[in-house]
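Removed from the display is one protein chain of the complex; every other protein chain stays in position.
Coming up: chain A.
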Amino acid sequence: MRLRLVPKETSWDFFSRSKLTLGFSGLLVVASIIAFFVIGLNFGIDFRGGTTIRTESTQAVDVGEYRDALAPLGLGDVSISEVFDPNFGPDQNVAMVRIQAQDGDQAISVETIRAVEDALQTVDPDITFPSVESVGPKVSGELIWTAVEAVLAAIATVLIYIWLRFEWQFSLGAVIALVHDVVLTIGVFSILQIQFDLAIIAALLTIVGYSLNDTVVVFDRVRENLRRYKKLELQEVLNLSINETLSRTVMTSVTTLIALIALFILGGDVIRGFVFAMIWGVVVGSYSSVFVASAILLRLGVKRDWSKPDAEAGTQFGSAES
């Protein structure tokens, strides 16, 4: 008996409600943008500057007491949160203390960290500090720009690559799907207020890569079927191609999700946000390659006459099989 997640043959119509699905995606994108501007992202110290101190103790974490101990130091905005993880032992109590950036370009001073550690130690003598990280405002400002540049550079590269390999309609469809995925990810981070740091940028770029992977596989089949069924309506060609690759799309998504979920549950709290972003990205990316990228392609239309390659269209690779 074989495990089959997708029936042997499918001929589902993915575009009968394309207005609805595109509208739904558009709505989510707008909602994400609103969330980004209204709620904002919970930036980590990489982007905002400041200091995080990880505390660990055998005694239970009392956030209120920690806060009271730190209040006299006058450090400005201090946030304290307890960390939970299935990997922790029974008397392993972990908290993260985040302190806003202090004046000047530099990272936090030794004296301030000492003062914080001493204050916490008076509350809980058993407390230890497994990690202390501090980023000065000068660097964090630059990191934001590097991150934005990285994401834009990735999208631009992809735009050009697909344009070279396919045609501009494909390229545009793929890139709109990418932007959709990235914006939705930022939206979910904004709504859930999960800490947004440098690692999340890495996750965003991976989502870009993954989502594209999916889109390209579908497009590759579309290109092939366009050549094979010259008279078929574009919508039917797209439907056929998506149905043919559906089994693969699901298989790959599931194997990737299996791996990611294992990492999400067991990989420790340090990378949980990062893995969450990727899980979200795999789900959204698989959805968008069908319901956004292909739907846009359908709307843009495609040059159908593949038999006579002309100089303007991107058919560089078109003659390989004809």
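As a working rule, contacts are C-beta pairs under 8 Å (C-beta built on N, C-alpha and C of every residue); 3 or more make two chains touch, one makes a residue touch a chain; residues count from 1.
As a convention for this text, contacts and distances are computed from a predicted model.
A single chain of the complex does not appear, and UniProt lists its protein name as "Protein translocase subunit SecD", one of "Protein translocase subunit SecD", "Carbon-phosphorus lyase complex subunit PhnI", "Peptide/nickel transport system permease protein" or "ABC transporter ATP-binding protein". Interface note: of A:M96, A:V139, A:V283 or A:L300, the residue touching the hidden chain in the full complex is A:V139. Screening A:F15, A:Y66 or A:F274 against the full complex identifies A:F274 as the residue touching the chain left out.
Of the candidate positions A:I34, A:L192 or A:L266, contact with the hidden chain is made by A:L266. The residue from A:S18, A:Q169, A:N239 or A:T256 that touches the chain not shown here is A:T256. One of A:Q100, A:T206 or A:Q235 touches the chain omitted from the figure, and that residue is A:T206. Although one chain is hidden here, its contacts on chain A can still be listed: residues 2-5, 54, 87, 105-108, 110, 113, 128-136, 138-139, 146-147, 149-150, 153-154, 157-158, 161-162, 165, 198-199, 201-202, 205-206, 208-210, 212-214, 216-217, 220-221, 224, 244-245, 247-248, 251-252, 254-260, 262-263, 265-268, 270-271, 274-275, 278, 317.
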